[in-house]
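Since the structure comes first, as structure tokens, the remarks are kept for the end.
Of the protein chains in this complex, all but one are displayed in their positions.
To keep things simple, chains are lettered A and B as they appear, and every chain counts its residues starting from 1.
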Amino acid sequence: MAAQNLKHALFCAIVTLVISYPILGLNLVAEGTKVVLEGADTATVISILLAAVAVFLFQLFRDNIMGSMGKMPNLNPFANREPMEQSKRQRLDTIVLVLLVVGALIWPFFVSRGSVDLATLVLIYIMLALGLNVVVGLAGLLDLGYVAFYAVGAYTFALLYQYFNISFWVALPLGACLAALFGLMLGFPVLRLRGDYLAIVTLGFGEIIRILLNNMTWLTGGPNGIGGIPDPTLFGMEFGRRVKEEGNTLFHEVFNISYSGNHKIIVLYLIALVLALFTAVVIRRFTKMPVGRSWEALREDEIAARSLGLSRTSVKLSAFTIGAFFAGFAGTVFASKQGFISPESFVFLESAIILAIVVLGGMGSQIGVILAAVAVIILPELAREFSEYRMLLFGLAMVLMMIWRPQGLMPMRRMHIELKKQE
Amino acid sequence: MLEVRNLSMRFGGLLAVDQVSLDVNEHEIVSIIGPNGAGKTTVFNCISGFYSPTGGTIRFQGEEVQGKPDYKISRLGMVRTFQHVRLFNKMTVVENLLVAQHRHLNTNLFSGLLKTPNYRQREQKALDRAAYWLDRVGLLELANREAGNLAYGQQRRLEIARCMVTEPTMLMLDEPAAGLNPAETRDLNHLIVGLKEDYNVSVLLIEHDMSLVMEISDRINVINQGRPLASGTPEEVRQNDDVIKAYLGEA
Partner (left out) sequence: MQDLLYFLQQLINGLTIGSAYALIAIGYTMVYGIIGMINFAHGEIYMIGAYTALITITGLAALGIAWLPLILIVALICAVLVSSSMGWAVERVAYRPVRGRHRLIPLISAIGMSIFLQNYVHLAQGSRNIGFPALIQGGFQFGSPDSFQTSISYMQITIFITTLICMTALSLFISRSRTGRACRAVSQDLGMANLLGIDTNRIISATFIIGASLAAVAGLLLGMYYGSIDPLFGFIAGLKAFTAAVLGGIGSIPGAMLGGLILGVSESMTSGYLSGEYKDVVSFGLLILILLFKPTGLLGKPEVEKI
């Protein structure tokens, strides 16, 4: 046993060296047209060696280490508690939500402009993640091209404004509906496919949309994107220093306060908050309606669901379309917040991030998804000095999360419909 | 009511069902029996639309239904259970019955979002109907439990109740007595006959064990290795030499 452990440990250490030394230790540097090889600094080489030694030691004493880890007391104090009663849980949920909303309403008036702006971005991701949660978490369909619908929403607003001068509030439902229409059109043929094929087809669709946006320069401006997208107005009031659209009034003039750039940021944040809240509430209702039940039924046992007369295509299609709708919604807000959009914002990585939020939050759970969105968007901003390592750590976190806590931070607990005692 | 003529199903080189014909009339319990691997479940899967048969016709209430998608056949009023119980395990018992009633509910998204009176009314009706059926199969006390936590016999009954809330005209049961003890089997037979008498449903039943179906079936079809072997009343089948040979030969 010990000899075998030693052999295995040695093998693992060598593999560690093989996969890290050539890539990390030997750097390709372009000198003019020529490429030359440079050795990395001593620190890197030493850390590679240390890593190999660490792997060797870990594998050698693997059984002991794993054994003592098992003996460690459970760190989670809540691990063994009884599940809460449903009515109690529902009340607690409501209280937490209300507190969150109240906090989110007051908070922007006391912090910096940058934080509010970041918070708006978080809200956009919350909308996206809640929408994708319907598709992945509730209906169990893996959509890797979700960002395409986000792009449709954003571009709808940008183009409608550019060509027809249409305002945010009109574009919002239009963008969402157009995204839903795209979802319907894509979903209709492809939702018959098996899960993994669906994943790759949606991924391909996402790429198609991005490439089209990039190349239809006459319409979308290609890689240069579209700029000058206006901020939302509030009952015909603008937040700029001067009126841009005829017939509008100015916020600071109406209320007779001095002009401040912060007003715009805060109002945008509040609008995003209201829309995110709307998304959460509507989706929450859906889960308790027949449509939500059929998503779950199909996810749980497709064959049984079909035997009861549920059409696989239309049930999946409804989830897919509703998911796309909210992506379009978020896209419109995003376009308005940025003022400028280009295909750069709608790459596959974006889909992966949204998916990571859903998974991290615990598929199907709304509060979990909201917390995860906050974590995924804000943590990298806090760790700016590690910004180089941001994506590296992000990828690593996804892997580790799947290994150690695949059910997410807050796994979904179903709210059951209860049959009241009949008199 | 149901007429199956010369049904065949081929998987690659294997002819799993070969020229099977059977009839179910209104207000009748008809059984398909045969040894393991005889193709009974394949016949079922063809009739219920999960497989598209490679030959033959299936008529239900005069309409040709072979090759129609499963959910459409179910909506025509022909609903089935499965050999290995298929419940929505993480949903509660009553929710299982609500899912099955999707066609009786107001599925308009907006009326649901706004909780219109019509929506509430229908939702309440669905709950009432669910309660009625749970009472009928003796599961009312367990209505708010997760379906996956029920005992096996209870799961079987729930699966039947879930079919019945869709208000079918024909119920197809795939080995409903498998895994039940003798007392449970007796209750089940009682339930099946009761469904036929009280709700005017016809029943098509698959059973592996001949003795169980003898008392409740009006007619029996025996198939062996995909081919029809005999059919007739329980008496006729019991005395059929081929059937005796097939069963004794197997035993």
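We adopt the following convention: a residue touches a chain if its C-beta (ideal position, glycine included) is under 8 Å from a C-beta of that chain, and two chains touch if they have at least 3 such contacts.
Since the model is a prediction, treat every value here as computed from it, not as a measurement.
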item	value
Sole residue of A:356, A:371 or A:417 that reaches the chain not shown, by the stated touch rule	A:356
Options A:10, A:170 or A:392, residue touching the unrepresented chain	A:392
Of A:24, A:97 or A:177, the residue in touch with the unshown chain	A:24
Touch criterion as defined above, residue of B:45, B:101 or B:185 at the omitted chain	B:45
Those residues of chain A which, in the complete complex, touch the missing chain	15-16, 18-19, 22-24, 26-28, 30, 33, 35-37, 40, 136, 142, 189-190, 192-197, 199-201, 203-205, 207-208, 211-212, 214-215, 303, 348-349, 352, 355-356, 359, 363, 388-389, 391-392, 394-399, 401-403, 406
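As a convention for this text, only the chains that are shown with their structure count from here on.
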item	value
Chain A contact footprint on chain B (complex, rising order)	48, 50, 69-72, 74-75, 79-80, 82, 86-92, 94-95, 98-100, 102-103, 105-107, 109, 112-113, 127, 130-131, 134, 143-144, 162-163, 166
Contacting residues of chain A [partner chain B, same complex]	282, 285-286, 289-291, 293-294, 296-297, 300-301, 303-312, 414, 416-419, 422
